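To start, I am sharing the structure in question, which I have written as structure tokens.
Of the protein chains in this complex, all but one are displayed in their positions.
To keep things simple, chains are lettered A, B, C, D and E as they appear, and every chain counts its residues starting from 1.
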Amino acid sequence: MLNTIIKILRNCFPAPEVHAHCDGPCGVYDPASARITAEAVLSMTKKIIDLEVPATGDKAAHIAYQNLLSRYISIKEEQAQKTKDDLLILWTDYFKPIHIEQYPDLHDIFWKAAKLCSACKVEVSLKNAQELMDSVQNIHQIFWSTKNRDISWYKASS
Amino acid sequence: MLNTIIKILRNCFPAPEVHAHCDGPCGVYDPASARITAEAVLSMTKKIIDLEVPATGDKAAHIAYQNLLSRYISIKEEQAQKTKDDLLILWTDYFKPIHIEQYPDLHDIFWKAAKLCSACKVEVSLKNAQELMDSVQNIHQIFWSTKNRDISWYKASS
Amino acid sequence: MLNTIIKILRNCFPAPEVHAHCDGPCGVYDPASARITAEAVLSMTKKIIDLEVPATGDKAAHIAYQNLLSRYISIKEEQAQKTKDDLLILWTDYFKPIHIEQYPDLHDIFWKAAKLCSACKVEVSLKNAQELMDSVQNIHQIFWSTKNRDISWYKASS
Amino acid sequence: MLNTIIKILRNCFPAPEVHAHCDGPCGVYDPASARITAEAVLSMTKKIIDLEVPATGDKAAHIAYQNLLSRYISIKEEQAQKTKDDLLILWTDYFKPIHIEQYPDLHDIFWKAAKLCSACKVEVSLKNAQELMDSVQNIHQIFWSTKNRDISWYKASS
Amino acid sequence: MLNTIIKILRNCFPAPEVHAHCDGPCGVYDPASARITAEAVLSMTKKIIDLEVPATGDKAAHIAYQNLLSRYISIKEEQAQKTKDDLLILWTDYFKPIHIEQYPDLHDIFWKAAKLCSACKVEVSLKNAQELMDSVQNIHQIFWSTKNRDISWYKASS
Partner (left out) sequence: MLNTIIKILRNCFPAPEVHAHCDGPCGVYDPASARITAEAVLSMTKKIIDLEVPATGDKAAHIAYQNLLSRYISIKEEQAQKTKDDLLILWTDYFKPIHIEQYPDLHDIFWKAAKLCSACKVEVSLKNAQELMDSVQNIHQIFWSTKNRDISWYKASS
């Protein structure tokens, strides 16, 4: 309710403070970076679960399996870290005090999203990976709404 | 002409070869990564040109100027390199021989785009930075057309 | 007041939730990493301000000056980023919901510390660099108090 | 045939265009970087295949085996990526349009070499790793021939 | 004996040569960085050894086990490398010829410490990891003694 009122008010009155506080490299923030890497986390999680464990004694199949498994785990780790990094750049560099007034839960939203990135490393969990995607989508909505732009959400892997 | 016919044919007949050759981490390619960093290259190029050279003898202004200039140049360098890396991932990992048949100029398109990334490092040139953006947009069109998807082009900084 | 009561209670009753939520790489968190790099930010800021601008026309002195200035700015940038990374690892991986109850300002403390890291990049400011040191010292106190350990604060560069 | 004629002509007439287009960091290109990392890919591939799977139930041997296997896979991944990076630096920064006239297959040679790097990651294949070595040796010949220098090919691991 | 005499002499006479040779980024050296990462190597080594191998046939447990094992090995690798890097920064940048006179074994101490870092990667050995901690503690004593400061040794994970 309050949120909606703040949004309406904000649309009427431009927020010069936002731009006044804009630091050096600003101007090109886009949650699409975090969305792409979160998709990769979900994709790797699926691939790990779908890998078939080879029969004992088939050494060639065993090596091929270990190579794929090891790579998928390591790519999942790397992409989850990139997702975390990109989300935290939005939180620490893009968002300003005025946004916290509009979205009082913002700190908590980013804290939980960052913890989900870590959880996606520690476990192999479709539930975590899907929740991370949902969290990135939520941040996508918040981000573009603060810019009064209507950018549609899509997935590269769909 | 030939291109159009190939596209029509391709729409009618799915291309199993493409998926058959799909390597390990595949599935989540998106030219949006390269678009975001190319926007940053353009933004930094503008900021460098817009910086006002301070009057001789004002040491504080001189230091502030050198700090900003040095950072903008270094961010431009880094973002141009990331653009190059992301474009070359598309070229070496996503595109398959069947795509070369569809787009016979593909190698040359990527070679020139990669050389533009280097040129954006070596010079401070709005023309180069804008040409890089155009080149990334062209690759965006080609990429999504090979997937038969209609993803609209947008800029985060607009 | 409330804070003190919570601390006393916490000393009496071990907090199994903390350990239950402990993720993979846990166990070795130490704000000393962030303190060392924040010291480097302060040191580089001082060195930049102390550099003497050479007389016009002395090319060798000009090159030597530009080389030092460019390196100091770039080391300041790198160390400020490492400080930010290390602080955010504490925030996203070490701290758990129970700590937020104890320190309700925790999100805000880390948000402002992270923004100070960015400010130390964008400007050449002794005030920012000193505030970052103070902020890291505050986080040092909070961190060790949550572990009921008494680790003294020192500076490598003193 | 045509290739040979072009080479003879080129030896007679120096190619000022090449140097005229030389970008910023030019001057020190050497395919030896890619050769060293490709050798490491081949070496790691051999080591993975030669590792003996320990008997079930011997936990210490199992841990030692997993540690080595995991490291070899990860070093193979890293070295294959470095090989790819170094080859693409040659392709995008060293080679100029005049070289494409001399070696019309150049784009294709580099595209296939880059794809071999990826294949060496995805599979554990002596055949791929050996083909990558052959490809790097071919690029070594082309590279030094464009510089009219006779640099002998050797392997560090022989 | 000789060592003790040198130390006493050094306390009486300040060593201007040390500061005179101080290079660009000097001023903020602290062996605490190497201590933190060496602790992580020890912690990861313990966790690898403590992991329980799941029963054959339980695929979910097998995946969870492989994910943890793979991450622990990879974190151990990374932290051992960081320990090595931080130790070698001390050796190559902080220590000066005058220190070699005071500690004639200094080269050998660092060489063996660096080799221990590599050994901690290659093997999963509590003995190596503990020896690395001891070696870092020894370097901590030497380092602070050259600065005539009394900084107490502590562990974050204790």
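The definition used in the following text is that contacts are C-beta pairs under 8 Å (C-beta built on N, C-alpha and C of every residue); 3 or more make two chains touch, one makes a residue touch a chain.
Keep in mind the model is a prediction, meaning the values are calculated, not measured.
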item	value
Touched by the hidden chain, restricted to displayed chains	B, C, D, E
Listed residues B:Ser43, B:Ser70, B:Thr83 or B:Thr146, member touching the removed chain	B:Ser70
Interface with the undisplayed chain - residues on subunit B	48-49, 53, 56, 69-70, 73-74, 77, 121-124
Footprint left on subunit D by the chain that the document does not show	24-25, 27-30, 32-33, 36, 39-40, 43-44, 68, 71-72, 75, 151-152, 154, 156-157
On subunit C, residues whose C-beta touches the chain left out of the figure	56, 59, 62-64, 66-68, 70-71, 74
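Everything that follows uses one rule, which is that only the chains that are shown with their structure count from here on.
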item	value
Centroid distance [mean C-alpha coordinates] between subunit C and subunit B, Å	35
Between subunit A and subunit B, centroid-to-centroid distance (C-alpha), Å	22
Subunit D: positions in contact with at least two other chains	56, 70, 74, 121-122
Chain-level touch network, classified as line, ring, star, complete or other	other
